[in-house]
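Data block below; observations after.
Here the complex is missing a single protein chain, while all its other protein chains stay put.
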Amino acid sequence: MTLPPTLNSRDTILAVFDHFREELDDHNDRRERLIKSSRDVTNLSKKVIFLLHRTMTEDVGEADDRTLGSRAASRARGKLKEIQSLFAGMRPELSGDRYARYQRNVSPGLQEYIEALSFAHYLEHRALISYEEVQRSLCDDDGTPYFPLSLEDYLLGLSDLTGELMRFAIASISRRGGRQKANDVCHFVRDYFEGLTPYFRDLRKKQAVTGQSLEKIEDAAYAVAVRTSEFDLPSEMLDDLVAQMVSR
Amino acid sequence: MTLPPTLNSRDTILAVFDHFREELDDHNDRRERLIKSSRDVTNLSKKVIFLLHRTMTEDVGEADDRTLGSRAASRARGKLKEIQSLFAGMRPELSGDRYARYQRNVSPGLQEYIEALSFAHYLEHRALISYEEVQRSLCDDDGTPYFPLSLEDYLLGLSDLTGELMRFAIASISRRGGRQKANDVCHFVRDYFEGLTPYFRDLRKKQAVTGQSLEKIEDAAYAVAVRTSEFDLPSEMLDDLVAQMVSR
Amino acid sequence: MDSQNLERINSMLDAEVEIREKIKEQVTEFDKRTRTLVGILNRIHSTRSEKMSTLLDQARPVLDSCRETTAALADIVPPDQFWKWKDMWSLSLRSAVFSATLMEYLNSGTLLSLPAVAETLGFKPEWKDRVTLAVEDYLHGVITLVNELSRLAVNSVTLGDFEQPIKISLFVKDIFAGFSMLNLKNDTLRRRYDSLKYDIKKIEEVVYDVSLRKLAPSAQEKAE
Amino acid sequence: MDSQNLERINSMLDAEVEIREKIKEQVTEFDKRTRTLVGILNRIHSTRSEKMSTLLDQARPVLDSCRETTAALADIVPPDQFWKWKDMWSLSLRSAVFSATLMEYLNSGTLLSLPAVAETLGFKPEWKDRVTLAVEDYLHGVITLVNELSRLAVNSVTLGDFEQPIKISLFVKDIFAGFSMLNLKNDTLRRRYDSLKYDIKKIEEVVYDVSLRKLAPSAQEKAE
Amino acid sequence: MDSQNLERINSMLDAEVEIREKIKEQVTEFDKRTRTLVGILNRIHSTRSEKMSTLLDQARPVLDSCRETTAALADIVPPDQFWKWKDMWSLSLRSAVFSATLMEYLNSGTLLSLPAVAETLGFKPEWKDRVTLAVEDYLHGVITLVNELSRLAVNSVTLGDFEQPIKISLFVKDIFAGFSMLNLKNDTLRRRYDSLKYDIKKIEEVVYDVSLRKLAPSAQEKAE
Amino acid sequence: MDSQNLERINSMLDAEVEIREKIKEQVTEFDKRTRTLVGILNRIHSTRSEKMSTLLDQARPVLDSCRETTAALADIVPPDQFWKWKDMWSLSLRSAVFSATLMEYLNSGTLLSLPAVAETLGFKPEWKDRVTLAVEDYLHGVITLVNELSRLAVNSVTLGDFEQPIKISLFVKDIFAGFSMLNLKNDTLRRRYDSLKYDIKKIEEVVYDVSLRKLAPSAQEKAE
Amino acid sequence: MDSQNLERINSMLDAEVEIREKIKEQVTEFDKRTRTLVGILNRIHSTRSEKMSTLLDQARPVLDSCRETTAALADIVPPDQFWKWKDMWSLSLRSAVFSATLMEYLNSGTLLSLPAVAETLGFKPEWKDRVTLAVEDYLHGVITLVNELSRLAVNSVTLGDFEQPIKISLFVKDIFAGFSMLNLKNDTLRRRYDSLKYDIKKIEEVVYDVSLRKLAPSAQEKAE
Partner (left out) sequence: MDSQNLERINSMLDAEVEIREKIKEQVTEFDKRTRTLVGILNRIHSTRSEKMSTLLDQARPVLDSCRETTAALADIVPPDQFWKWKDMWSLSLRSAVFSATLMEYLNSGTLLSLPAVAETLGFKPEWKDRVTLAVEDYLHGVITLVNELSRLAVNSVTLGDFEQPIKISLFVKDIFAGFSMLNLKNDTLRRRYDSLKYDIKKIEEVVYDVSLRKLAPSAQEKAE
């Protein structure tokens, strides 16, 4: 469409605005599609998180934590792949400068995905997933990113992880070796915190929730400590004695 | 699945909860699908409303209002049919007692649809669409409703109509015959109001907006009245005089 | 507004108001019943196990009387409108579910299933589009049951019953395993499910205290 | 947190902070320019048509200076990040669009198109993923133009120019017809578009007053 | 808790519940009446002045029927408890005050005083510790009256009555001057009083339009 | 607004302002008294039982001084206006109720009844339309008492008093049973009543700890 | 907390409370004065120009009495604490600024400068760390002046004075041009400044109406 630089008749104006309409409609439709995909991602991610919790609390004889963690992560892998392919599907809608435009519509799902992914990663490796690793999970086979991961999404996704870790620690505490697990999570979360505290101001609200989660984990670790200090035996041996009593 | 009335082993409990999980997942997935469809309905309905406004303000020589109204309504008909078929598609998800369960997820789209439908109806018939007529638009060829229309959705959809009528009245006022149109809309909205005022209390918030729209329409009608009273000629003749002056 | 339309609207409105009023009346009654029931069952915390069945006998007729509410509601709610009205009575209903499952646990040590609770409370399958026991209400009731059992574990030890906590521990762990099968939304149920973990922790602590005091005499000595 | 990850995060954060600071500086400058421009153009309301071109000559260099801002921003914003930063300068940009289109209207009586505005403000096509003139910013500027023209219609009559309102009326109606082609969301643009109707109404009233006073002498007499 | 203490408390609480229920019933009825009344009075905006008295005749019996509510409330509220319950009906009461004062204005052009409104609505002085017309409720009703009259000023011009806005302007300015002498604390009433300025401004603009065009020859003299 | 109407309204508003000021003054004083009282009573948590009566002796005159407030308020509040003003002092009053009931519990182990609290605080029956002790204020005070006793149960164990928690447990359960028979609507009181469950649970856990370790031989018998 | 630390803190807090009380008293008085003043000045809208000076004579002593407030505040506020307390009186102060500038406009047609207003209100330079007229308070007062003048433009036409709107138009445009050169941050002041556009538009429309009808022959020349 070639038009004069100034629009001097109703017809040229209408032609130009017709073009604007197409552009706006395109934009709105794309936004809608991305919002829908983001909701799908959110739902699948929540299911992954439940699956991980479920696997970690299954009664499977004497399986140790490492084994359980690997099993949980490998069970989650399929669903995580599914989510990744949803992101792959959004790729054309998010190419070039579009990602920055639609980021806020994609963020809710993306953050929930990072929460799920980092939880699986923690259970398998007892470590925090790095920015690089998250970005790598959102690349095609050639290692080209579907879109550039924003720092904000990475950090906000991780903030939510603490909530899940708190749930994990509290659910584990009444199981064999729970004390150790509560302590591990406690140190892990503190470490994450201490790493970030000096840098961030804007994450405040989320960090308040993280702080509450940390306090809950600390309270759980405390409860075990207080109770075992009353007896003069190593805590593993105490666990065995209790198990003996409770065995059906 | 037959189960004993009391669940006395972990396995029976797990079997029962497995069933619960399916039920909950089913419910959540259905809810998601309906929310998505409702968003589609909202978007299409908004487009219908713009199409109606656009048609009513088109410059089409001496077409009178009735003609314009019919043309607008018939142009909208196609898109409204499209929306109706979206509702038809939701039907199995909303059968029996399901409608009551998912109503709140469907309402936003449904109310926007009623707004669009009633606006088209007003432009064509200069009358308020009745509850029956809205329900009839949501029936299959045998006249069986896709779902029972709730009174709330009907009334809230209509409340939004006043906003569109206000836009319509104000856009028309600087056109030929605008004074009459502003007065018509004014009476129509007042009539709607006076019909409902004695009955409703809960619609208050929406009605406050309706009231503001009505005041804006009244102000518009006032402006024309004041201006024409200065001259001793019938307003149609004044319009002609002005048109003559402005003609390119 | 044309008068036919207005009339129709009016009659629909009136019908709704009437239904709401009638349900409210039933709910007031239902609420009284479940409060009495919960009041009686609150006494389990100071009742020795041998006298528990007497207590249950007192509660039974109150529990049975809830069937009247169920039937009355089934009469009031129009077809297909279960989900429209259920929030009005679900708080009371969850109390009733809690009471029924607590009584069954105290009686047989097992978990009353959803259909069994529904039957106990007099729900008929043919009413299912008007009044029925929804999964979420059953689950809420069961969570309240676990909350109460963690309190009972503590109090039964005070009363000298060292077996109850161990029984409760096994029972509650099974229920928890059930709950962890579910994919929950971020709603009340999720929040209450999270709180279950604290109940289990408390119960485990009691079991721990009791077991070690029985099996680790050396520890015992130190503690004294 | 392992130190490599932390370092990466930190360097990303620092980069962002730096970009924001640099843009802020440019925007302060941009804001000054557009405020001066709007200040000059505000004088159209008390300027007779024959002196309008002198006024425009004064405004032109200020408008041209906006190209420096555009170029500076294009230097700062990284590739593909246009949408991330644009909110920082869009208020000033819309003022610039308004000024450019107003000046063109006063000069030629026509509407400057989006690409023409972009060129006037110095946007280069190859910067389009960093700084560009988005449709919504253009439309906002045009709406401000209409707001201002409704004021001009009134004031030109006060200054004795009875032709201007009629010119404005035709021009603005064409723009309005364009706007009514769009499907807008419930956002600022929609709200401002709704407000256009009032501007058109005001302009029509002026046209009405002026025409009837010219063509209906009988009315004139009565009014006096 | 000893049983006498408990019984006393319980009977006090039960009495409260009963009173609340009874008042609620009356308020529902009162609310219907005032809504009908307001519904009828809504029609003033499309009623020519010569037919206004017919409209008022229709409203009168509904207004009178409010006395039944007043009497019923006086029967229900225990001595000394006016302030405990008044919030339950004050919204409806303010609507009634508004209606009574609007009707009087339309009839005689004057403001009905507080005691006169109280009498119209059937309040008896001897009920003053149970039901009475509080100052704030009267003032709220009067503010609503001003809000409505600013709308009427506009609509009466549309209907060709150019004297009404002038009458309204004088009436409302008088009320405003009255209000500005009151010692209102910084609450809802104060905020609503502040909003009166907008109504007055609107009315003044209508009077301006009318007198500018010499549509009501009396405008100038009266406005002084 | 005619001047008589205006004058009447103004004098009513002025009277209100004056009363409010006077009450505010008394409430400031009342607040100081109850804060001192609560400050003294806060020391129960680090006071051994044998020294408790000395502490109570210190608190007594402060409690008695509250009668001055009551009398002063009775002087200020006009007849029939109790419910209009009571919210101004109810926070302090509830603190006073809490203090009075706590002191009685520590002294005699019993719950002070509503009329007894009223008498202690100097309310005279003939003032009942001006100042009186409303049921809800009494109940709020009692709930605060339970909150405080759960803290005391914990701290008395720290101080080596293992009988106190058992005494508290019985006392509090009795109050809780009383509350559960009241017909509380769904308001603040209801919410605070619901929170009592946590206090009871905490107290039960203290009793459990004590009896598990056989620190108070009487625990088992008494808990029944 | 050692007692010296505590004492120091307490005496600081007590001093603050006392200062606050004293300022509050003065502000109540100040508020009365400015309300009276604004009440008198409200009458300009129905006062013919020839009687304006009589009205101003009535307002003058009230304006002068504000100096007492200023002096009293200077006595109360401790050195260096102007910014701590100024929010308490700034609303009243802005009313006073508005009144002073309005009176000057009506008298001489000019804008009273900041130092002149300060002097009128009795501020002494040597009090500047305790009470002074801050820029923002002056500007708020001037904006209120413009708001009021747009109303006056309308009402003076109603009263048959067709020159006043033209005078106001010139005066207000000058103020607006001044404001547009200020570097206002994005706060309340900015928002109120933006709203000035509506006042100017309204005034321009009045001038338009007047000149269209050739009611004020001077309109055209002056508007230039």
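Labels A, B, C, D, E, F and G are assigned to the chains in the order they are written; within every chain, residues are numbered from 1.
Just so we're on the same page, a residue touches a chain if its C-beta (ideal position, glycine included) is under 8 Å from a C-beta of that chain, and two chains touch if they have at least 3 such contacts.
Since we're looking at a predicted model, the values are computed, not measured.
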Chain not shown: contacting residue from G:8, G:191 or G:214: G:8
From F:79, F:109 or F:160, residue that would touch the chain that is not displayed: F:160
Of G:128, G:197 or G:214, the residue in touch with the unshown chain: G:128
Positions on chain G contacted by the hidden chain, ascending: 1-2, 4-6, 8-10, 12-14, 17, 79-84, 111, 113-115, 128-129, 135, 138-139, 174-175, 177-179, 181-185
Where the missing chain touches chain F, by residue: 35, 38-39, 42, 45-46, 48, 151, 154-155, 157-160, 206, 209-210, 213
Where the unshown chain meets chain A, residue by residue: 183, 187, 190, 193-194, 197-199, 201, 215, 218-219, 221-222, 225-226, 229-230
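FYI, only the chains that are shown with their structure count from here on.
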Shared chain contacts [chain B and chain F, defined touch]: C, E
A-B or A-C - the one linked by more C-beta pairs in contact: A-C
Centre-of-Cα separation between chain D and chain A, whole angstrom: 43
Intercentroid distance (Cα basis), chain D paired with chain C, Å: 64
Multi-partner residues of chain F (at least 2 other chains): 177, 181
Touching two or more other chains - residues of chain A: 10, 28, 59
Touching pairs among all chains present in the structure: A-B, A-C, A-D, B-C, B-D, B-E, C-F, D-G, E-F, E-G
